[in-house]
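Please see the structure below; I have some questions.
Apart from one protein chain that is not included, each protein chain of the complex appears where it belongs.
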Amino acid sequence: MRKLLTGNSAAAWGARLAEVDYLPVFPITPQTEIIETLAEWVDRSELDARLTTLESEHSMVTAAGAAAATGVRVFTATSSQGLLYAMEMLYNLAGWRTPLVLVNVSRGLSAPITLEPDHNDVLAARDSGFLQLHCATCQEVLDGVLLGYRLAEDMRVRLPVLVNLDGFYLSFTREPVIIPTQDQVRAFLPPFDPGRNRFRGGEPVSQAVAVLGGGTYSYFRYQAHLAALEAKKVFQEISADFKTHFGRAFDAIETYRCEDADILFVMMGSFATKAREAVDRLRDDGRKVGLLRPRLLRPFPSQAFVRLLSGRAGVAVIDQNLSTGLGGVLYTELAAALYPLQRRPVLVSYVGGLGGRDITAGEFYAMVEEVRQAVTTGRVPPPRLLFTESEMQSVRGLQRIAGGKGRDA
Amino acid sequence: MSEQDVARTGKKRRQSPLGAGTPMCAGCGGLQALHQIYDLVGDKTVFVNAAGCMTLLSIYPFTPFPGSWLYTAMACAPAGAQGVRDALDVLLSKGRIRPEQDQLPVVLTGDGSAYGMGLSATSAAIDRGLDFLYICYDNEGYGNTGHQYSAATPTGARTATSRVDGYSGVKKDLFTIWSAHRPAYVATAIGTEPADLARKVKKALSLRGPRLLLVLAPCPTGWGFEPARMVEIGKLAVRTGIWPLKEYSDGAVQHTMVPSKRVAVEDYLHLQGRFRHLFVPVRNDDKLAALQLQVDDYWSHID
Partner (left out) sequence: MYRIRFHGRGGQGIKTASRILGTALFLEGFEVQDAPRYGAERRGAPIFAYVRADDAPIHERGVIHRPDLVVVADDTLLTITPAQVLEGIASASVVLIYSVRSESWWRQQFPQIGQMVVLRPDRGTGVGLPAGIFCAGAAAALLGTVSREALVKAVEEELAAHDSALVESNRQAVLAAYEAVSVSHGMVHSGVPQPVAKTAAPAWIDVSRDAVDIAAPVIHAGTTSRLVKTGLWRTRRPVIDKEKCRRCLQCCAWCPEGGILVGEDGFPMIDYEHCKGCLVCVAQCPFKAIRAIPEAQAKEERDAQASDRQ
């Protein structure tokens, strides 16, 4: 069935088709539509799951992990401040090695508080042990949830998976989405087998037990890391299987018109479709430009990036996030991945789309031009915030009303 | 009798279900109560723990529990119990486990979590009517970090963060806060009144819904007394009226042990290092009288 769905609705459909058992929830904009949709299905007995509203995201993620540790399939969702409020438990659940899917609807972090998206929320969780899938379309949201369960529940992995979509640009945006049949999904995603780490009366199991000593701690943390690395291989198998079942690709990295491209955009999330559009227009103009978009951010597909970027002339890395005092996160991670290469492409770092700020076609074209000049001259420009003169004038206007003197005290 | 006697003779008749060998302090009043409670709740339980002294009951690969255990974090043990209960209900209703594989989620936290960081999660678990048992071992301070004052610390007690004049606040009335949620059952208890404790645990087990036990845990380390005096101090906490034993159910509060003639509060205080400053170098009559008055005032409202 092909239907117009919002990204939030697509996430709910993913959970429904995965036949989840348990839905610990808590409302937050722009995620709330997901839990409202699921709550209605549960009330109408269209989804045989238990839904519990917790009093915070911290408790919500705790309940999610505890239920997964008991042995049921769990889905939960949050956004932004909620993800950060739950952060302590994200690390815990990964340490418990409990498989589940958490959908995060990205939204810029406070302060100042705002509603529109960027990726600082989800990137704050990048070291938590949650694997991360990043979506660019509503279809990918549904597909990502299904893939997420296969990945999380694979016995070689057994880590929680975070599926990310952008607030507003996907969460509230309708696009045609193919909703697979329940039978199709069942053929792809078998029922959850909790294995031996689960609670049953009459069988003593202690989970999430404290350790003493750095050696034991190192072992367990590193085991989670090894499982995450193993997830690269497992993801390849699962995405190939996904294509067989559904006819759609969900590769670790989307490659868009990259074959002969000498300059590439690298970015993630829904704004990357704007880059696709820009690539098409630049190709119309005869420029050899392409796009690489990681769907899999954890584990980080380093080798795939090396393979795809080896021999290219230049890359514009567009980060919709900002690591304060460092710069763009994707830029830093990509630079680290490419360091072993003998012939590395020129990397130019751009930070754009913070708090949902638009990235215009003209800006994509200008970035390609800057990268081309950097390649020609060998002079790499410093990182740039995508921010225009008119935006500055607008801020100045606001500041005049807000008062203040504009001098360092 | 030698170390080997117990193992060699094989003539043990009754061994405590909860295993020995934990790192709790010698003379821990909380552990003494937990043994009695565990004897009754049994091993078809998942103990869901919040950060506190008893987090160290289970240190990999050692656990005293013959049943199950899940450590969560300081703020959220009741939410963990919610997840376990909900998951078991789903498994039961979908026929994926047999009824005899069901378990009771039991939250186990100290006062630091119960009176403070975890209170929101507890309140919400009661709102939701969660079918669980909550055991708070109340040693009146953040014991596991060296006994700083918490919202459970009594007036005047010296702690690591009130070293000079003692705690200036008043012990929070968690029993009343919990009861105000109108859960199935709330009780105060202490391990040194075993009959009262056992009756309350049995009563809690006979009910469904949120059931909460607030257990005073005399703490040799944090309160400053010889471990051997743990039981004596626990009994004095009751006989002085400082720790009223009571229960809430069906909207009413009942006192379960009313001391016929209350022992003077200072008989309890002077045995503990945390109150020593009220007696030496000079006796602080005003403060001692004020502490006695707190207790008298409480009991003047009780029939």
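Note that the chains are named A and B in the order they appear, and that numbering of residues resets to 1 at the start of each chain.
By our rule, contacts are C-beta pairs under 8 Å (C-beta built on N, C-alpha and C of every residue); 3 or more make two chains touch, one makes a residue touch a chain.
Keep in mind that this is a model prediction, so the values were computed, not measured.
Across A:Arg156, A:Arg248 or A:Arg307, the single residue that touches the chain missing here is A:Arg156. For the options A:Asn197, A:Thr255, A:Thr273 or A:Ser323, the residue in contact with the chain missing from this view is A:Asn197.
Among B:Leu18, B:Val48, B:Ile97 or B:Leu174, only B:Leu18 touches the chain left out of the display. Residue positions on chain B in contact with the hidden chain: 1-3, 5-7, 9, 11-29, 31-32, 35-36, 43, 56-67, 69, 163, 192, 194, 220-221, 227-232, 281, in rising order. What chain A contributes to its contact with the hidden chain is residues 95-97, 155-156, 158, 195-197, 204-212, 219-220, 222-224, 226-227, 229-230.
By our rule, only the chains that are shown with their structure count from here on.
Centroid to centroid, with C-alpha atoms defining each point, chain A and chain B lie 43 Å apart. Chain A meets chain B in the complex at residues 21-22, 24, 48-50, 52, 54-56, 58-60, 62-72, 74, 88-89, 92, 199-212, 216. Within the complex formed with chain A, the residues of chain B that make contact are 43-44, 46, 48, 55-56, 58-61, 63, 65-73, 75-76, 78-84, 86-91, 94, 96-97, 100-103, 120-121, 123-124, 127-128.
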